[in-house]
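The other protein chains are all here in position, but one chain of the complex has been omitted.
First chain written, first letter: the chains are A, B and C, and each begins at residue 1.
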Amino acid sequence: MNELKNKVTQLLNDKAIDVFIGYGQGSADRIRAIFVRTAEQAGNLIFNASCTQNLAGYLLKHEVKHLGKLGILANTAALRSMMQLASEFQIRDSEVLVLFVNPDGSLTEFSSFISIETFLGSTDTGITADEKSRIEKLEAMTVKERWEFWNTEFEKCIKCYACRAACPMCYCHRCTTDVNQPQWIPVASHERGNLDYHLMRAMHLAGRCVNCGECANACPMDIPLNLLTYQLIEPIKADFGATAGMKADAMYALSTFKPEDKENFII
Amino acid sequence: MEKELKKLKYSDLSKLIERFGSQGYAVLAPVHKGKIVEIEAVQSLDAIALDVLLSTQSAKKAAFPKVEKVLEYTLEKAGVKQQAIDPGAYGETILFGVRPCDASGFKSLDAIFGEAPGDQFYLRKKEKTTIISFSCPTADEYCFCTSVGGGPGNTEGSDLQITAISKEELLVEILTEKGKKVSSLFADLLTDAGEVDKAKFLADVKVVFELDSVVQKTTSSFNNMELWLDQSLRCIGCGACAFVCPTCACFDFQDEQNTKKGVRLRLWDSCGFSLFTLHTSGHNPREVQSQRWRQRLMHKFSYMPEQLKVVGCEGCGRCSRACPVDMNVKEHLTSIGQLTI
Amino acid sequence: MPRIGVFVCHCGENISATVNCEKVAKISSELKGVEFSTDYKYMCSDPGQTMLKEAIKEHKLDGVVVAACSPRMHEPTFRKACAEAGLNPYLCEMSNIREHCSWVHPKDDLTTEKAEDLVRVMVEKVKKNKPLNSIKVPVTKTALVIGGGVAGIQAALDIANCGHKVIMVEKQPSIGGHMSQLSETFPTLDCSQCILTPRMVEIAQHPNITLFTYAEVEKVDGFIGNFKVTIRKKSKSLDEHLCTGCGLCTTKCPQKKIPNEFERGLGYRPAIYVPFPQAVPNKPVIDRENCTYYIKGKCKVCEIVCPTKAIRFDQEDEIVEVDAGAIVLATGFDVLQPDFFPEYGYGKYKDVIDGLQFERLASASGPTLGEIRRPSDGQIPKKIVFVACAGSRDPAKGIEYCSKICCMYTAKHAMLYKHKVHDGTPYVFYMDIRAGGKMYEEFVRRAIVEDETHYIRGRVSTIYEKNGKLIVKGADTLMGAQPIEIEADMVVLATAGVASKGAEALAQTVHVSYDSYKFFAEAHPKLKPVETNTAGIFLAGACQAPKDIPESVAAASGAAVKVAALFSNSELTREPLVAVVNRQAPPVFSSCVGCFLCQSVCPYLAIEREEIKNRNGEVIKTLAKVNEGLCQGCGTCVALCRTKAIDIHGYSNQQVYTEVMALLNE
Partner (left out) sequence: MQEFEPKIVAFVCNWCTYAGADLTGTSRIKYSANVKIIRFPCTGRIDFMILMKAFENGADGIIVSGCHPNDCHYSTGNFHARRRWIVFRNLLNFTGIDTERIQFSWVSAAEGFKWADVVNNTVARINEMGPYENYSKIAVSTLLNEEVDSNE
């Protein structure tokens, strides 16, 4: 951890960066994002097993960007988010200084997107066994049961949009939900509005979701939103050979095609 | 009215719920929903989560639901034909097992919706709602009710308050006429309490800041953008804090219609959203999140005390618990309290 | 408040027979925003259109819905009428209550209700329509003609003679197509070569025509007025500028026994060859599959004998890119392959041949120099059986259509045979004789009466060989299906005309639709017979369906006129139904976030990057921008856009959303 603190201190002193986005101690046993702008603030940096939040979303936050040159402590999910954001022209190469803490505690600095791509190439980026089994449990249900399941979940939704705000891929300034001509998605957080919103969001993240789980973690009503997008990851990989957030110049699964794409339902 | 102190056997508690039901009261109470606790209609005591610290959402939805129909209309050749909704078309409701901060939270809402001419949709519902709160035997690090003038046994806003004084016995404080009326439904189960030191049974919540100074320093910090930016850098601009808050009263009107008919709905809204203040022109007076965060605190700790003579916070800490990025209001207020101006 | 006018057409009886048009008009009049509503016998007629125009003026309509036939039929008609009445044409929509309603449903309430629904949908849609102005795009005044048969030749000459450039692409070494293989043509019996070759030469010499033989179209991009075409010129292993066409090489080539395609395998050719004496261009190509040098690596006799040293063994295919404003498809037809008729022994018995082979036998320049001799032993056949409808009109064979030309050429064949072999006897098995056309019926009569051809109505069941004779078994359905057996010396099958090989692939390359037989599909069976559904691409000749020479030539001239009309202006006005990225006041500028996923789905590269700069010239936002000259309005980008920043005129989000709303909420 000291290596991290020293590195960031040095980067700040060398004016290599103006602010470093990392983890600090939060309320009770929580971890929170901190924005280190001075050498002494660097002392607040921590890193441990609970530092799982995907900080990549902050790279696009207006006020954070305006602090100057950014450095970030990225976990695997954050690295993938950055690749996906790059492929969608939201961040540019070598615009951000990226640090990564290896399992042995040592630091890796990623100088370019290429180096990140190479690293990701040899990293497990799949969803967890637990998440897999939850999806399989749902898939084992009948259509009707699944409908009931999601309806009860979506009923809880209060449309606070924490899922959207927490998702690094939900960077649109004007989300479809905010479009009112026509009002595609009802603003109200009644069952219809909620179902529409979550289906729309899942579709818009299909092929873009890097399974960081921020949406589900953010939800104050404990809705397992991540499953919606997670269950699309495998099919999209199988059907189109595409995985989000692995390459900075990757083509989006739904804006490309192969003439030989297979399906079994179009007559 | 003069407060009355009674005792009730814990074992009789379930009878209350049954009687309320049989007397045509709808009973809303905290209910376990997986990891969260919702406030919902219940039929029996065992459905109620009396053990929980706090429900995930506040009790405000009893009188200020997240979606509320205020108007219906049909689009006819001649023009739009409206059908008004009767704001009074709600049954008597008992809000049961909520915490003192939920009950006292209504005083902010009363102040806001009560301003002339008065918001009938809120007022008529509130009118028909009797609040039976349970004082707090425990608290967590997010609680700071005592710093904003409340407390674990605060009776403000409650019609009845119940405190567990032993495994078998409950202290029942009858606080209002409304409370009296409801208590008459189980008068036969009540015995005189005599002298009880209620404080013994309450959680210990430390005072962490001095309210008046926080109010005054908040007010004078309007232009201290460095402060607001510092506090809100990690804020991602969702509405979680506002939607779980017992005193947040901002709402939006939305028409939902097809080509034939429509309804006008009142929906919760949040000053944390960038869209909240976006003008049609594209101009946004609160362009960045720090301004929105400032607005949130200013509204609760400066504008409301100034204009409505009430602080817009009960110290329940829900906003901090719900926040995806650990924005901790108690901590922020404390630091404001420590400002030297 | 909108002022919509609804006009319900009876289409004579076509709609009113099953739909209660008065009721539809009445119900529509009760819709919000409908100012005027009526029904009329023929909306597209002059009085109908006049009524429409007057109603627009009288009731100050700001939107029009015409409930009639398919918009693919009359949308332009009514939009034009609206324009003439001073209403923006794009404020006019059509409800398709004929093709999609009255013609497909019985006469009952449901049908009328459906018509009402369809009208209501368009009334709601038109409320969301915006006035649009058509887009002007430049036109490249060069036509690409694919196929150098008689149709392609005719189209090319007509266009060239209007003063426009033409590029002709022919995949064979010479133009001429099937017509150059024919001996004499019905009903005049004039020599096919004699009338065609002058036209072929004209093509070669026309200053406005560039000819690419031995070449194929590989890729077509762009759109009407602005096609970008990639052509592959297959290597002829020859420097055409040096070659004088003396033909010495073809006489010296050691490979002499290669079956001659032009002669339909009845004759032979060398490996370096000119397909036929009158070929244009009259210069040889090397058939690399069969050339000794390319097979064994040595020979080069042609190179040695060539007086101008024009042979180029190492020559490679050449890729040429050309711009064209219009494309004429004239790729013609093929005849059924031999294996199609096991029961007729085609391919098994040398003396069972097809019509085209007979043409070669009868042709003065053919393998027998015009003498009818059977392929097996060169004997002159005394009895020939002609089998009409060999494959055609035969659902069992999967060809249900009539190949149309067979009746006539079979009669011609019988006649030619009789003229050349006076003591011979021609038999014709036929199903019906279809001789519609100027002098056609008379022609067939002559074959029967003057040339004593025995016409037998019935199908041939089987043909087999028995001591040197071909036994043809069939039945005469006019004699009570009495079985008939003929000992013939030779059998000629009038094989069905089918879509040319590679027609499907070509259709996909140029993006035109085709029917289930792989013939190219016209835009409208009656009113747009030479147009395709793809603007700027036209059809000439038998690539559309089997046609005889006059028909092919007529179609070709028709296509040529369409091209000439397109080229009559330097700009063409296009429908403004294109995508557009929304723009707002600063600091928002647009709801586009610049993810450019739209760019990757656009097949026309119509999405560009637009950088928004502040006063100091720093880029503060990068937005997508649609080049409306390139956009063809498929709208794929619209469906993909997460911020709904990109939308498309005519099928906007507002419009389609409202249509669904209106359709489902009576």
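Odds and ends about this structure:
The rule we apply is simple: a contact is a pair of C-beta atoms (placed from the backbone, for glycine too) under 8 Å apart; a residue touches a chain by one contact, two chains touch by 3 or more.
As the structure is a computational prediction, the values presented were derived from the model and not from experiment.
Contact with the omitted chain, checked across B:37, B:171 or B:265, is made by B:265. Within the complete assembly, C:98 is the residue of C:32, C:98, C:127 or C:283 that touches the hidden chain.
Remark: the omitted chain is touched by one listed residue; of C:121, C:243, C:271 or C:503 this is C:121.
From the options C:235, C:292, C:365 or C:534, the residue with contact to the unseen chain in the full assembly is C:534.
Summarising the interface, chain A meets the missing chain with residues 138-139, 143-151, 155, 176, 184, 186, 188, 190-192, 195-196, 198-200, 202-203, 206-207, 228, 231-232, 235-236, 239-240, 253-259, 261, 263, 265-267. Mapped onto chain C, contacts with the missing chain fall at residues 70-73, 96, 98-101, 103-106, 110-111, 113-114, 117-118, 121, 507-508, 511, 513-516, 521, 525, 533-534, 577, 601, 603-604, 632-636, 638-640, 648, 650-651, 653, 656-657, 659-661, 663-665.
By definition in this document, only the chains that are shown with their structure count from here on.
When C-beta pairs in contact are tallied for each pair of chains, A-B comes out on top. Among the other chains, the CA centroid farthest from that of chain C is the one of B.
Here the CA centre of chain A is 33 Å from the CA centre of chain B. Shown for chain B are the residues that touch two or more other chains, of which there are none. Across the assembly, chain C contributes residues 588, 658 that each touch 2 or more other chains.
The touching residues of chain B, when paired with chain A in their complex, are 33-36, 38, 56-57, 66-67, 140-142, 229, 232-234, 236-240, 242-244, 252, 254, 256, 265, 267-268, 270, 273, 275, 288-290, 320, 322, 324-326, 328, 331.
Residues of chain C touching chain B in their complex: 30-32, 34, 124, 584-588, 658, 661-662, 664-666.
The part of chain B that touches chain C in the complex is made up of residues 75-77, 258-261, 281-283, 287.
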